[in-house]
Each structure stands twice: as structure tokens, then as C-alpha cells.
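Missing here: one protein chain of the complex. Every other protein chain is in place.
Going in written order, the chains are labelled A and B, and every chain counts its residues from 1.
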Amino acid sequence: MSELFQEAVIISILAGTLRIMTPILFAAIGELVTQRAGIWNMGVEGTMIMGAFVSYVVATQSDSLPLAILSGILSGMVMGLIIGFMTSTLRVDHFITGLGLNLLVGGLTFFWFRIYVKGGHPPTFTGLENFSIPILASIPILGEVFFNQKPLTYIAILSVPVVSYFLYRTRWGLEIRCLGENPKAIDIKGLSVALRQYIAIIIGSGMTGLGGAFLMLGFSDRFQPDLTAGKGWLAIVAIIAGKWLPKGVFAAVLVFAFLESVAVHVQIIDADIPYQIFFALPYLASIILLILLRRKTNQPARLGVPYFR
Amino acid sequence: MISLEKRLESNISWVLFVYSLACIVGFIFTAFLLWSSGTDIPKAFFALYKGSLSSKKAIFSSLNYATPLILTGLATVVAFRAQIWSIGQEGQVYAGAMSAYFASLMFYGAPLWIHLLLVIAFGALGGALLGVLSAVLKNKFHVNEVISTVMINYIIIFFLSYMVGGGPWTEISDVNTTVYQQSDPVADYSKLPYLFGSTKLHLGFLLAILSAVACHFLIYSTPFGYEIRAMGHNPVALGHRGTNTHKTLLYILILSGAIAGLAGVTEIFGTSHRLKSEALYGLGYTGIIVGMIGGLTPLGTIIAGIIFGGLASGALYMKVLAKVPAALVPTIEGMFLLFFLCAGVAARYKIVVTGKDV
Partner (left out) sequence: MSGQALLETKMLTKHFPGVVANEGINFVLEEGEVHCLFGENGAGKSTLCSCLFGYYRPDGGSIEFKGEPVKFRSPRDSIRYGIGMVHQHFVLVDEFTVLENIIVGTNTEKWSLDLEASENQLKNICDEYGIDLKFNSLVRDLSVGEQQWVEILKSLYLKVEILILDEPTAVLTPEESNKLFKIMHKMGQNGISIIFISHKISEVMLADRVSVMSKGRLIDTVFPRETTPQELTNLMIGREVKLRVIEENDNEYDRSYPILSINNLKYKNKYGKFALNDISLNLYSGEILGLAGVSGNGQKELFESLSGNLNPDSGTISYEGKEIQGRSSRVFMDLGIGLIPDDRYREGLVSDFDISENIILGWQRLNDYTKGFFLNRNNIKRLAEDLIKKFNIMTPSSTVPVSHLSGGNAQKVILARELNHSNKILLANQPTRGLDLGVIEYVYNQIKLKRDEGFAVLLASEELEDLINLCDRIAIISDGEIKGIVEAKSTSIQDIGLLMAGQSETSA
């Protein structure tokens, strides 16, 4: 256990925190936009795994990482379209829709993966490189933790203020927030509730797909069916724990990422403690977090309630 | 803009039509998936038939596969009828399997029927305990049941992984067995007996059918069932008029958990005969689909469970004979769920296309 407290390990844990944070943050911030529009999308996990799988196939086929990332985003958007059709157009219960999508996509990606590898070894690819910010990266400790990450990590962090600005300072953001609280206020202005919900879901699911792509391209060199391992669900918990505010969501994601980073390092360093305990930690933490933060929720009033005229 | 208008009268033939349409579209998509993967479609469907219906053996195999699905489906029906979106069936299957396995070790040596009874009872108890946990989280701490049950699912899966992957229940053998993630085989006398001598249909199937019948009467003909249904339609009115809805929620989740726990027992002691994650994985999630497609009715769940059991049994043959990956099964299930959800909307509402909004 004591190895855990060496400087190099601490730096590695912190740097790992930011890396692990990236995909969850993309998904959580994206899903925040979706939920603010009143859609309780439980299909984050499925959307993420689809983004990961599609970017895997494109990366191995084209050898172009930008193309792989782009296709991850696009596949997320397609998932968003399906969710939007079910929840906004058909008004099916949001929970069931999301669960159904998770089950479908879980099976579908696994099925396609098997077809893709045809019983042989899964093809591999070269993942995303780190990008050292000149000068800043050479600061001791901080440089290694903060300024020697993959570019998408910086973009993920940047997405927090950008989405915050979008939600609170633009008319689209105002209208999307209005949908979560009282969609009729949009409807009686003769504006389309569905159109705005679709936009929110597609933004959200696109970001989730991007998270999935990063999970694929930033950590691994081949696809595994259980790649996401509940990260999509953690994104949803982060939104609840963060009280539907961009900053709060960011903080909650950091907590989960830190715990998981610790778990990863424990597994490498110390074989005495069952590693499963540490892997269960983020999930345990999420329940505890929800218990502690239960007072004063800020949940949008019409979240998850299908809108009928 | 597309809006929905509620249909006042329910028209049976229209309802049948839309659900049949959903099935047909589902089959077309399935065929398309098989075609796109370069499979010989007739061969694949023949293999499906061979593995699920062609012989007594195949049929009984289908029913064995159906057993845990009917049970997790029932667990879904009980909770979802009350609009409690518990998806803890997955974890409850694991918990039931583990606590039944514990009982089989603990009460080793007891007379056969007492031993079996205890194993089954402990299975139900294990699932019920997880149900209590999510009920307490919801009632006392207002933790959304979807979230809490998913998190508990992950935790319990890691717990089993530890117990059979390095923990006390890991298989004892000369080689390093941690990687297999499984326990020793259960004692022969702990196994659920076969119903008709030589065939391999086990007691669990009877248990599943009896549970479904019991659930049917419970839901439609008892005060508790009344409360379950009322909770699903209008929990506010139920609570305002003298029913303690926290208690109702607790009892529902206990019942749902216990039934899901039984699914774990039947799978471990009826089919796989040793405790391992691989055997249990997905039973709970598939049960959600089974329950939903069964129209959230116990009798519909039996039918849906048997169909999906046949699919699972046939999938083995499809894998061997037509080289179709087994992952086709959850894909088909997920697809059918989504199509059935759409059909459900079409059955209940008229879909009206109105003018354009911006």
C-alpha cells in the first residue's frame, strides 16, 4: 500500500484522473444538455459503446484518427436520433427507451465485433498521442499532470464553460432550459418542442459518442465488448450529484475519475487487496454521493415527463 | 410536427395488427443483420429451428433457457406495473445465486428436500435483500431506483468476480483457476431434479410457471395487487388515501428481488451446476425485455420467456452450424423491445401529422 504514496505514483494517479475523466466528462456534459431539454436519456451507456465501436472500426480500417473520432461523434448522433424519435416524437417512457437502446447496442456492437474479427485476432491501431504544451509541460509535477495530456482532454475541460455559455447566454440555451422546466411555454409561442429536443439530444449524444471514441482511441488498442463498464451510468450520476449545473457535473466527474485512477494503480502495484474492491469503488461512491447530496435537488421540473399538448 | 391522440376505444384487431407488424419488422431486421454479416440465412434459420423446436430434447432445452427469463421477467412485471423502474434484476440474480450457493455449502448433509428447499429459499432471500437495499435508498434517501439498481448491479458483479476469482469460492484445482472465475461444481444432490426422468427439463421450470400463476392472481385479485397497480397509475392518490406507499414500494421490491433471486437458483442449480458469472450474465436485463414484451402481464411473460428461451437455445446451433455469433440473441431482443415499444404507441394513440413548427 505504501507504494501508493510515492511521488511518481501520485503524479501518475493524478494524470490518470484527467485521462479517465475525459470520456465521462464528454458524456456527462452532453447528457446535461439533453436532460436540460427534459429528456431523461438512460441510453448513455449504449451511445458510448456505439461511439467506441464505430471509431474502432474506422480507426482500424482507415488508420486516420480524426476520421475515427468524427465517426464516433456521428454514430452517437444517430443514437440520439433514435432516442429522440422514441421519447420526443412517440413519447415512450424515457427510462424504458434508454434501457432498450443499451440492450440493443450492447448486443449489436458485440455481434458486429465478432463478425468483424471473423474468429481471428482483433486488428489493432495506434491510439491518440499525448500533446505536451510547450514550456508549461516542463513545470515539475503540475506539468506532467496537467500539460502533458491528449488534446481531447483539453477540449473536454473546455466544453464545460462552452456548454455553460450555451445554456445560459444564448437564446437556444434559454429555450432548451425552458423545455426541461415547462415545455408548454415553448409550445404556446408556436415553436417546436420536438425540434429543440432533437437538437439537444443530438448535441448530447454526439458528445457522448465523442466520449466513447476517446475511450477507444485514448486507452486501448482494440475493442472489447465491456469497454465502457458503466462509465455512461457514472455520467448520469454525475449530473444528478452535480445538481444539473455544469460546474457541479464537472466536480462529480472528477471524483469518479480519481477513484478509478486509484483503483487502476492499486491493481498494478498491490496484489494483496482484491482489485475488485477498487473497481467497485466508483459505483459505491456514486451511491454514497447521491445519499449525501439528496437535499435540495435542482432537477428540471419536467425531466423525463413526455410532453403532450 | 407529429402529435398523438389517444384512442378512446381499444380495437383488438388493430392492436394485433400493430404487434404482428412489429414482429415482422423485427424478423426483417434480423434477416438483414444476418445477410449483412454474410450468413446463409436459410441455414441460420434452420439451425435456429433445430436448436429450439426440432426435437423433444431441443424443446426441453428451450424451456430450460426460458426458466430464468420467465422469472426475471416476472420480477420486472411486479416492479414495472407499479412504475418502479428497478433494473436490479441483474444484480438480484447474482445475489440469489450466491446466497443459494452459500446455503448449498452451509446445509450440506441435510435431508434432500429440506436441503433443496433451503437452497431455493436462500436464493429468494438473497435477491430480496438487494430489493430492500434499493427500497431503503429510494424511501429514505430519495436515490433514483434506476441509478441505485444499476450501481448495485455493478458492485455485486465485482463481488462475485472476487468470490470465485481468488476468493473463498474459487474452484479448487491443481492449475491456477482464478482466471476461470468459477466455483467448484455443486454437489449432485443440490442440483434441481429433472421433472420427467431422463429428459433434462428441471424443477426450476415448474417453479417459474407456478410463480407466474401466483403473480397473476396476486396482481389482479388481491389487495396488494390492487396497490401495485394503483401505484403504477397514480401513486399520489394511493398515498393520499391511506396507503403507505413507502411500505408498498418496499414490499414490491422485496417480491421482485425474491423472484429474480429464484432465477439465479434455477440457472446455477438447474443448468450450469456451478457458480460462475458467465452463466448469469444478462439474465436480468433480458428479463426486462421479456416482461415488457409480455405486456407486463404474468401470462404474457411466460409466452415471451419461452420464445426468448427458444431463441437462446437455437442460438447455440446457429453458432455451430451457421457461424452466427451468439451476440445475435441480445441484438434481436433489444430490437424487438424497441419495435414493441413503437407498436405500443401505435396501439394506444392515433398518430397525427400537423403543420410545421420552427
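Going forward, a contact is a pair of C-beta atoms (placed from the backbone, for glycine too) under 8 Å apart; a residue touches a chain by one contact, two chains touch by 3 or more.
Only a predicted model underlies this, so the values are computations on that prediction, with no experimental measurement involved.
Remark: the omitted chain is touched by one listed residue; of A:139, A:158 or A:185 this is A:185. Interface residues of chain B facing the missing partner chain: 5-8, 217, 221-223, 226-227, 229-230, 233-234, 236-244, 354-358. Mapped onto chain A, the footprint of the missing chain covers residues 169-172, 174-175, 177-178, 181-182, 184-191, 300-301.
The rule is short, and it goes like this: only the chains that are shown with their structure count from here on.
The distance from the centre of chain A to the centre of chain B, with each centre set as the mean of the Cα atoms, comes to 28 Å.
The touching residues of chain B, counted against chain A in their complex, run 1-4, 33, 37-38, 85, 87, 137, 141-144, 146-148, 150-152, 154-155, 158-159, 161-162, 165-167, 285-286, 288-289, 292, 325, 327-335, 337-338, 341-342, 344-345, 357-358. Of all the residues in chain A, the ones that touch chain B in their complex are 42, 82, 86, 89-92, 95-97, 99-108, 110-115, 190-192, 194-195, 225, 229-230, 233, 236-237, 240, 274, 276-277, 279-280, 283-284, 286-287, 290-291, 294, 297, 308-309.
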